Structures are given as C-alpha cells and as structure tokens.
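These notes are about the structure you will find just below.
For this view, one protein chain was removed and the others were kept in their places.
Chains here go by letter, A, B, C, D and E, matching the order in which they are written, and residues are numbered from 1 within each.
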Amino acid sequence: MKMHEAKRVEIMIEAIMESQVTRSLAAAGVTGFTILPVLGGSGRSGQWTREGSVSRASGMIAVICLVAPTRLDALLEAIFPVLDDHIGVVSVTDTQILRAERF
Amino acid sequence: MKMHEAKRVEIMIEAIMESQVTRSLAAAGVTGFTILPVLGGSGRSGQWTREGSVSRASGMIAVICLVAPTRLDALLEAIFPVLDDHIGVVSVTDTQILRAERF
Amino acid sequence: MKMHEAKRVEIMIEAIMESQVTRSLAAAGVTGFTILPVLGGSGRSGQWTREGSVSRASGMIAVICLVAPTRLDALLEAIFPVLDDHIGVVSVTDTQILRAERF
Amino acid sequence: MDQILSLAGQNLLSPVILCFVLGLSAALARSDLTFPEAIAKGMSLYLLFAIGFKGGASVAEHGADLRLGMAVLVGVVLSFLLPFAAYLLLRSLARGVSATDAAAVAGHYGSISIVTFVAASTLLQARGITFEGYMVAVAAAMEAPAIVSALWLATRGGSGTKITPDLWREIMLNGSIVLLLGAFTIGWITGERGLAEIAPLIVAPFKGVLCLFLLDMGIVAGRGLRNARGVISAGVIAFGLLMPLVGASVGALAGLLLGLSAGGVTLMMVLAASASYIAVPAAMRVALPKANPALYLTLALAITFPFNLTLGIPLYMAVASALAGG
Amino acid sequence: MDQILSLAGQNLLSPVILCFVLGLSAALARSDLTFPEAIAKGMSLYLLFAIGFKGGASVAEHGADLRLGMAVLVGVVLSFLLPFAAYLLLRSLARGVSATDAAAVAGHYGSISIVTFVAASTLLQARGITFEGYMVAVAAAMEAPAIVSALWLATRGGSGTKITPDLWREIMLNGSIVLLLGAFTIGWITGERGLAEIAPLIVAPFKGVLCLFLLDMGIVAGRGLRNARGVISAGVIAFGLLMPLVGASVGALAGLLLGLSAGGVTLMMVLAASASYIAVPAAMRVALPKANPALYLTLALAITFPFNLTLGIPLYMAVASALAGG
Partner (left out) sequence: MDQILSLAGQNLLSPVILCFVLGLSAALARSDLTFPEAIAKGMSLYLLFAIGFKGGASVAEHGADLRLGMAVLVGVVLSFLLPFAAYLLLRSLARGVSATDAAAVAGHYGSISIVTFVAASTLLQARGITFEGYMVAVAAAMEAPAIVSALWLATRGGSGTKITPDLWREIMLNGSIVLLLGAFTIGWITGERGLAEIAPLIVAPFKGVLCLFLLDMGIVAGRGLRNARGVISAGVIAFGLLMPLVGASVGALAGLLLGLSAGGVTLMMVLAASASYIAVPAAMRVALPKANPALYLTLALAITFPFNLTLGIPLYMAVASALAGG
C-alpha cells in the first residue's frame, strides 16, 4: 500500500491551554489534529491525577498532529510561544501515512 | 534488553466504526490492539468535541496495533475498505518491542 | 528549531499496576511520564472494554515516557520485573524532543 | 389562537425551555460551560428508562387493548413513509443539497426525538391532560423504520448501499431502543407496585433532570450552530421549520383515525414532527458515510428540536385539543 | 416449599431482578446498550455510601452491644475459612482448574458481594423483616480476610507470593471498604438526625438506583459470559451454583450461634454465599497475575451473582425464617 513520509507531533500540554494551542495551529495552517484525554502524570512539578478533580487548572491533554515534513517547522514555530512558561512536552516522530492527499 | 523490530499502527477513526475495524483486524489475524478514547479534534470536516454529547454519530477512537513488520501489509489491506469513505487517518511508525513472542 | 534525540517508551499495562509502575520508574530516576486512559482492547486473553465496569481488576492504562537515549536501559530494566507475569506490552520508538533540558 | 399564544408563552417561560435557552446562549457566547460526556449519557439513560417504565406501568394500570397494537403499527408505517415526504420537501426547498444528504436528512425526520416526546408528555401532565401509556411503545417502534427508507432513497440511484446484518443489529439493537422497550416491558410486568418502588427516582426528580439535560442539549446545539455556518442555507432552515408541521399534520390524522385521546393525538403529532438525534445519525454514519453530518445534526438538533420545544408542542397541543376534543 | 416458590416468584418479577435480566439479555444479544464507566462507578459509590450510612444510623438508634463485636469477629473467621471449603469443592468438581486458579476463585467466595447484600436487605425491608444494622460492618469486615487465605492456598506449593506492604494497603485501604466503613461510622455518629438530613438522597431513590446498577451489572455479566466460552466447564458451573449453598449453610449456622434475628441470619447467609466482584479481583490481579481473570470474574459475576439474586436470596430468607423464627 502506498505510504507517505510524515511527522507525528505529540504535544502534551495543560488542558486549559487547549484553545490557545488549537488557535496557534490553525494560524500556522495546521487544521488536522486529534486531542486525547490524559489521566495523570508526573514531571518536575510533581505527580497529579484527574480523578475526582473539578478544577480546570490542573490536568493535561495530548494533541497529536500528523503533518507533511515540509510543514513541521511552521507548526513548531507556531506552538512554541504557547508552550513558553507553560507546562508541556513536545515530541516529533518520523512516521508514514496512508491517504496523504489529506494532509 | 533484547528488542525486536515492529510497526506501531495508529488508526484514528469514527467511534461508530469500532466493531467493523476490530472485525477486519481479526479477519487479518491481528488480535492484539488497544483502543484509546479521543476527546476531540479537527480535520477537513471541522472541529468537534465529545463534551456533553450523547450522540454516537460523532466522536472518534484511536486504535493502536503493534505488529510484526511482516504482517503490516495484511493489516493495512484489511482496514483499508473500512476506512474508505469514512473519516479517519492511519499512521505507521517503526518501533521496537519487548517480548516479541507475543506478537 | 533545535531538536534532541530521545526515546518514546509506551507501556500498556493493567490499570491496577499503575502505582507499581510509577514507583519503579521513580526508582530508576524517571520522573517524567504521562498516563493515558484506555477504553478497551484485545490480546491473547480476549477482548475487553471499560464501559459500565466498576471493577478495578480489568482495564489498562498507557504510560508514555520520553527519555534521553542513555537512560532507556535503566528504564526498561526497572519496569521489566513489574511486567513479568502481568498483561502488558512495551514499545520503544525513536523520537525528537524540544526543550531537552527538561528530560 | 389566543389560547395557543398563551400556552406558548407559558411554555416559553418554563424552567425546561429556559434551561435550553441558557445552554444555547452559553455555547453561542463561547462560554466553556459543558457537561462531561458521561454525565450527559447518564442523564439520557435515566430519561429513557424513566419514560419507558412509566409508560409500561400506565399500560399495566389501564389495560392493553387492540389499540396498542394498532398504534404501534401505524407508528411503523408513518416512520417508513415520512422520509419520502421529507426527501421531496427538502429537495424542492434547498436545491443545493445532494441526493445522499437529502436521503440522510429524510431518515431523521421519519424517526423520532425521544426528548421532544418527553418534554411534550411533561407539559401534558402539567396541564392535567392524560394520554395513552403505550405511546412510549409507539415512540420506540418509530425509531428505526425510517432508516430503511432513507437507505432506499439514497440507493435508488444505484450507489448500492445495502443493509448488512451488522447494520441491522446496529439499527434494531440500538441501546436507546433496547432500553426504552426494556423499561416499558418491566413497567408493564411490575405495574403500579413496581412503579411505586422506584418512583422517588424516576418520577419526582424527573423534571429536574430534564432541565439539566436540556441545558446540555442547548450547549450541544449552540456548538453545532457555530460550526455549521456554510452548510445551513435559507432553504435548509425553511425545511427545518416546515417539515415538523407536515409531520404533525400526518400525525394528527393518524392519531384521530386511531381514536386516541387529545393527549395521545398530541404525542402522535410530536413523534411525527420530531427528528431523531441519537439512533438515526449513528446509522447514517455507518451506512451513508458520504452524507454530511453537519447538515443532518444541525437540522435535527439546532433547528427542528428548538422549534418543536418552544412553539411546536403548544401548537400541537392546541390543535389536538380542538380536533380530539380534550 | 410453597412459600419459598412464591417468594422466589415474587422476587423474580421485581423491578430489580428484571433490570438485571434486561441488561443480561441486551448484552447477550450484542446490543450496544452500555453505561459509561464513570456512571457505573458513581452508582457503586452511591450504593456503598447509602448502605453504610443507613447501617450506622441503625446501630446508633438501636444501640451497639457486644453482639456487634462478636458478629464482626465471626464474619472475619468465616471469610478466612470459606476459601478452604471453596478450594476443595472446586478442585473436586472441576479437575481441569489449576491450583492457582482454584486459589484465586476461592478467595472470591470467602469475601462478599456488597450488591447481593444490598439486594437482600432491600427485599427484607420490602417484607417488613428487620435486621441488625451492624450487618453492614460485618460485610465490610468480610471483604478482605479471604484474600490472605487465597494467597496462602496459592503458595502452599512454594511459588512464593507474599503479601507486600503495598498489597496490604491495596487490600485494607481498598476504596470500597473505606467508603463502606467510613459511611457506617458517620451514620453511627450522626444517627437518626444525620440520616434525616440526607434521607432524600440515600433512602428514597435508593431502590431506583439499585435497579439501574443491576441493569449495568447484567450488561457486564452478559459480556463476560459471551467472552468466557471455553473457560466455563460443567464442573465450574456446578461449583458456581453449589458453593453459595455451602456458604449459606455455614452462614446460617454462624447467624444462629450469634443469636441474630431472622433478618440478620438471612444477611449472614447472603454474605457467606456471595462472591466478591470488586475487592478480591483487584487484589488477585496484583498478587496472583497468573490466575485467569475470565474464570473468577465469570464465576462471581455471571453465575453465582445471578443465582443468589434470583433464587438464593428467597431461599435463604425462607430457611432463616424457619430456623430463627421470623
């Protein structure tokens, strides 16, 4: 099956920043992404879990974008300012996609 | 630690297609997969979120299959007809697994 | 944008083992990880789903660790004993991260 | 006319409607007010269970007669036929809509919206108007047949969608149909005694839960409206407001022929006038993936549903009372 | 005998049982009817809180005496000992079952099913039969000891599973035990006055929530049955039906020795006859990962639980009344 080179960008960031992230992505022309819920985690600021919590101040989401390699830099530049000062990690993995006409 | 080459296939598809996808996977001999919930996302058909929704018509899932490289083609051929016309994206990433006897 | 080599370790394991896994990770000096909820899946022990279930005996989580390549072995050695006999799969993928000073 | 207006006015100022309006406004103003998906689903299961159980218990009390079977049969026939009317109406009002999209929309209008039914029966009860308990069974029976008609409409052109066994299961064993009919059966078997046991859960707080559920539906409808610009033309809106009236007229006729009470006729009108937002959209995604969900979900949830909720129900009530002599 | 049958008949046609049957049938027919996990957990927390609180309030009203302590002690002893009986019975009925699997199953039958307890006390209340409020404390006390016996049974052969501090915490500070005992304590401290304040939440709608919870349990049990083909032999089924009777007999003896009322004896029988589906399965996954969960979950949830719910409870009630003179 014909596959195409792409990048899988995984952004783990505070849930409260969701709209800023998606707006920045849109501004960079990235309109395809998927948001996964996150249950809990641990980092320099300690361990946390969503269980029982009603606050929107804690909790994270994972935003996954599949993009053509040529658009990676624009994407990273767009989200970098949002990440700044905020809790979050970004990883970029080489991947292959079906139906590249969609990206 | 001894690692083995494998492929990580990530299928993001409409939740309503779950049983079709898993049946196609089983038919292709792929019995190992994990389904992650998806909170929301954006694509050519616009932005969406599961919050507050009771409809099964919207919403997606992420199906993750770790397979031996030799079985990748069978897997992709099995799910391609299900994807057809349906909302969804598929990515394939090279990875390494522990305990390959399980795959 | 400056990126750094890293490993993305994805551990899918029974939810009930969460505290053992995170303690082992901490013991191996891995303090950064993110836990994703899992809806259901299929493996050698059959198919399952969390829907409607109140039991903590079934159900899985996905633990994602981004680590520097040099710390991968310590991580795998730390979690291997926890995996032993337990339901679970581990995959390791090459990736690149922003802000490596955090890992 | 005066009576209709005063009824509509009172209806508009009920907590149920105001909660819907609150949700709608919050979503349109882009507030982050939302209900967790699990809570929304939980409320929906509660409403289905409660309305089914109460319907069954009412049948147990008043006895079932031939009319139950006749009403269910008529409901099935309506659900089969209404999509044809809807298809023609939509195609003539909004020429831009494709045949597949029109077929998918048509399926929604042949089927029913259970929350519209619930809102109507709550209003009837508040006014002391009784109705046949088995109307719940009619509602359940009307959920699915329209799907078959929609698929037939879509494939006349020969694009070849057929109903596979899986799709049949998806349609017939849909969770909401099973719960509604199951609860109806349990209510029927256990009767007034069973109802008395669980009334503190399914009767007393019912209206309050309905308010919260409509608040959530308002949010979802508002979000849909915000995202649906471009899909919704004037013709489409006209269809979303006219089709309920067409459906209600057919429903009124059916109800009168069946000899239902004024309350029963009202509910038959409501069923025929309302559009599915649970069972049919899911079936359409499986069977007609090319049809645009933004179109049918927005029509059902953000145009027809609020219309029925606010103006439709009081209107149908007034007409039914006039015709069936409430 | 007649009385037992009529009791069982009435029980079978109660909303509570019919809801379980509905869930079971829906799952076996592969309907997509499900409750969100969060709702199922929420209902389970509600039931634990309500039953604990009411038990405590009842103790506050009737006063605690030495028998409370005695009953708890006897419960702990039963929970320790029943796994040995279960182990022997299962090994003799189903020779294919491994020692580890048998030990894991045995642990479930020494522990208790709180929802069976709740169903039984609801039925007692409906019949106007009183029981000792502290039976809730006995239930909580019986949750964990059986786990120790199960691990001992599994490791006799020397495979070396020992109870680590973490496992102890997992066992003793298990959420359901903490909530049950905590609510019991609060009920005891605040007494009738406290109960009156929150009765509209934990008393009136209780039975309705129980119905919905059993609907969900029926779905989960049906799903389990569908997936468990191959694991469940005739011998295993026989064990699932006989072991409750063995447990109930021992429970009856214990209840009579303690001088409990007929209602109390019934509940002691129910506790001994029922099998854990929350605390023990979780502990077994941690401590005996090699034991097959499909076996013990199916036995506890899909065989013994429905048996107790439908036939067991009325039977135990009749026997207890005959013996303790209800």
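In the analysis below, a residue touches a chain if its C-beta (ideal position, glycine included) is under 8 Å from a C-beta of that chain, and two chains touch if they have at least 3 such contacts.
Because the structure is a prediction, the values reported are computed rather than measured.
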### Task
In the full assembly, spell out which visible chains the left-out chain is touching.
A, D, E
### Message
Among E:126, E:178 or E:237, which one touches the chain that has been omitted from the display?
### Response
E:178
### Task
Would you indicate which residue among E:138, E:202 or E:267 is in contact with the undisplayed chain?
E:202
### Hidden partner chain, touching residue among E:38, E:81 or E:241
E:38
## Note on the structure
Even though one chain is not shown, subunit D touches it at residues 13-15, 18-19, 22, 25-26, 29-39, 42, 126, 204-205, 207-209, 211-212, 215
### Task
State which residues belonging to subunit A touch the missing partner chain.
14, 16-17, 19-20, 45-58, 85-87
## Note on the structure
Note that subunit E touches the absent chain at residues 36-39, 41-42, 45-46, 49, 53, 169-170, 173-175, 178-179, 182-183, 185-186, 189-190, 194, 197-202, 204-205
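By our rule, only the chains that are shown with their structure count from here on.
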### Query
How would you label the subunit D and subunit E contact, same or different, if same means the shared numbers make up over half of all numbers there?
different
### Task
Mind checking the rotation angle between the two copies, subunit B and subunit C? C-alpha superposition, nearest 5 degrees is fine.
120
### Separation of mean Cα positions, subunit E and subunit D [Å, integer]
41
#### Entry: Between subunit A and subunit E, centroid-to-centroid distance (C-alpha), Å
45
#### Entry: Mean-CA-position distance for subunit B and subunit A (Å)
19
### Message
Please output the residue numbers of subunit E that touch at least 2 other chains, ranges allowed.
### Response
32, 34-37
## Note on the structure
Residue ranges of subunit C touching at least 2 other chains are 36-37, 47, 49, 93-94
### Message
Taking the top-of-page definition of touch, could you list the pairs of chains it picks out?
### Response
A-B, A-C, B-C, B-D, C-E, D-E
